[in-house]
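For this depiction, one protein chain was excluded, whereas all remaining protein chains were kept in their positions.
Lettered A and B in written order, each chain numbered from 1.
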Amino acid sequence: MARVIATRLLRLVATLLAVTFLTFSMLELLPGDPVDTLLPPDANRTEELVAQIRAELNLDDPFFVRYFSWLGDFVRGDLGKSYITGQTVADTIADRLPITLQLAMMSIGMALLIAVPLGILGAYKQGKWPDTVTSAGVQVALSVPNFIFGIFLIWLMAVQLQWLPATGWNRLTDQGLVANLKTSVLPASALALSQLAVFSRLVRSDMIATLQENYVLTARSKGLPDKYILFRHALRPSSLSLMTIVGINFGALLGGTVIIETMFAVPGLGFRLINAINSRDILVIQGITVFIATAYVVINTVVDLLYSALDPRIRRS
Amino acid sequence: MASTDTAPSAPSDSSTGDPSRHAIGDAARPVPQGHKPKRQPLWKIFRSMPIVVKMASIWLTLVVVGAIYSKLDVTVFDGALPLQDPNLQLNNFNPATGEFGTVEPLSAPSASHWLGTDALARDTFSRIVHGSWVSVIVVVVSVLCGVVIGGLLGSLVGFVRKKTETIVMAVVDVVLAFPALILLLALVSIFEVRDLFIISFVIGVLSIPIYTRVARANSLAVSNREFVTAARAIGTKPTRILRREIIPNVLPTLLAYAMVAAASVIVVEGALSFLGLSVQLPTSTWGNMINQARRDIKENVWQVLFPSLSLTITVLSLNQVGDFFQKRSAFRGSAL
Partner (left out) sequence: MHRRGVKRALAIPLLLSMVVAACGGDDDGDTASDDTSVEATTGDATDDTGDGGDDGGDDGGDVTTPATVEDTDTSIVREEGERTYGGDVIFGLEAEAVGMRPWEDACGEPCLNIQLSMMEQLMRERADGSYGPWLATDITSNDDFTVWTMTLRDGVTFHNGEPFNAQTIVDMYPVQQSGTSGAAAINAAKLASLEATGDMEITYTLSTPNSAFPASLAGVLGRVFEPKAAAADPDGFTMNPIGTGPFVMDKRDIDNETVVVRNENYWMSDPDGNQLPYLDSITFRPIPDEGTRLDSLLSGTVNMMHSLRQGTIRDARGADGIQLYEFQGNNTGGGMYNTAVPPFDDVRVRRGLNLMNNQEAVIDALGGTGISLPATQWFSPDSPYWTQEAADAWPTFDFEAGVESIQAYIDDPARSDGKAPGELIDVELSCPPDPTLIAAMQVIEQVWTGSGLVNVTLTQFDQATHISNAVNDAHRAHCWRWSSNQDPSLAIDPVVAPPEESVSNFPNFFNEESFQLAQQALQTDDVEERTELYKEIMLNFAEDSIFWYSGYTATMVAVDPSIQGINGWLLPDGTLGNGFPNAFVTFTEVWIEQ
């Protein structure tokens, strides 16, 4: 086990180095002077400002020296400062991250709540009509892009029924849970749809496999109630792979909320990223990209380690 | 797969109930175990399909044919084939007739314009058919990248193991670590890449790792089969084993997987288009058609509906057909 952890961590470090290096190189690969790219077109380009930027970014140093000093800054939480908004990139991320995190967690939670019972139902009634109906529904849910579902949700829940606000965000810390839920339910639902489909398919296929395992068949032959078998014996192994995919999805969602956040005017990481892209705020693009990529890598490693720790088969080997 | 707009890496998860990107799950993957997979004629396979899968494959065929047809129409026949010019504004001056058109923009479906017209009075049916070219290219290029590079790499390391495997899989992990949509957004926005083939290629490169993992898992399993160990024992050259035994057995699963992966690739391109960050206008793509028509959704809902349906049905079909082939290769494997 210690060996598994050690190799995993070693790999993590190597991956992080590569990821940061690639993101850092993006700015390098751009043609022209980086200062031209960094400053907004209407900036008052005084000699001092240019000199200051060159100094701040160590632009006169060789490439690798710059990379490592940038990496050092990144480790210390310093990703530079946007020359357009004047905010530091770290502050920007710290400000937006909770919102995107909440959206990601809510959507995963909502998806799990619906997906697990659906998946169990499908496995239990495999081949019968409840399975057919849910499978078909899941297929459709999987195929509807979330931006299309988002348009539909706003039209239905906000404009037609007027149950929920169409856009905006009430921060949990400022306005309390109820106000926060009002603004978060719609975007989270839009994100939940496709995950719901993924999760329920996973649960269903895993359950079908485990239901045929010997120990389940033994339990059945003992005459244990179906409910007991489904939840005690069959769901457990599935929960491992479910955990893995939830972890992966979570990492992916950090960068995957861009469209939904823009559509619902939710001021999360993705919204900021699109704004930065539109104003070519390179340092913010770079900072958010490297942050999300790092989070993604770390989360995946943690999930892997957890998986190894929890799955007896792996632990033994 | 994760949220629809994330990564081409995602689909494996949805398709196989097992997150294939995690090495641990690999052993459980169904693997074709036969020595030489038997080839079945296409029509036989088609006949064995459930009705839904049949419809799905017909739709996919239509999409591909439409894409090729529309491209031929523009490049070879110079618009002579019976399909309207997707970029001709039918309410504006028409160079062909020398007159101004009278077709109304945002018109509902009619006999002359099967799916109506968009805000510039362009024929929506034609734009959807032409838009399929973009989807098809993105899929073909990225799948080619994935199957050829990822498949070869995966088959190789699954067979050779040792240091090669460690190094290749470490590199694969790095690429896999990038959130694909974020990277694409960064590329398209910073470098202003608007070329269809380059975008497709980038999506393809980003999906290599996942193909590598799928191929490796299968290659691992195949390498342990009797016919491979036997071949090794009698001193067959490793390259020959790889070529004759491993790859032919890995390929069917990989292709089945590619179908499902293609679905999410299409969604990624759709998302890029939707953000206005894909290929240059006026080239129509389903994503940018949805985006453009969205403004007029209160005037004419059809123009959003049709490209959305095309996108959704195509994704649905790819999933169906992919699932079918995946099950089939697994079934055949266990039957042998």
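Criterion: contacts are C-beta pairs under 8 Å (C-beta built on N, C-alpha and C of every residue); 3 or more make two chains touch, one makes a residue touch a chain.
All values reported here derive from a predicted model rather than from experimental measurement.
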Touched by the hidden chain, restricted to displayed chains: A, B
Sole contact to the chain not displayed, among A:58, A:126, A:239 or A:275: A:275
Footprint left on chain A by the chain that the document does not show: 40-45, 84-87, 95-96, 151, 154-155, 158-159, 162, 165-169, 171, 262-265, 267, 271-272, 275-276, 278-281
Interface with the unshown chain - residue positions in chain B: 87-95, 98, 100-106, 118-121, 192, 275-276, 280-282, 288, 291-299
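We adopt the following convention: only the chains that are shown with their structure count from here on.
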Distance between the centres, which are taken as Cα means, of chain B and chain A, whole angstrom: 23
In the complex with chain B, residue positions of chain A that touch it: 11, 14-15, 18-19, 22, 26, 29-30, 107, 139-140, 142-148, 151, 191, 194-195, 197-198, 201-202, 204-206, 209, 241, 244-245, 248-249, 251-259, 262, 273-274, 277, 280, 282, 285-286, 288-289, 292-293, 296-297, 300, 304, 307-308, 311, 314
Chain B to chain A touching residues, read off their complex: 1-7, 10, 13-14, 16-19, 21-22, 24-25, 170, 173-174, 177-179, 181-183, 185-186, 189-191, 263, 267, 270-271, 274-275, 277, 290, 294, 297, 304, 308, 311-313, 315-316, 319-320
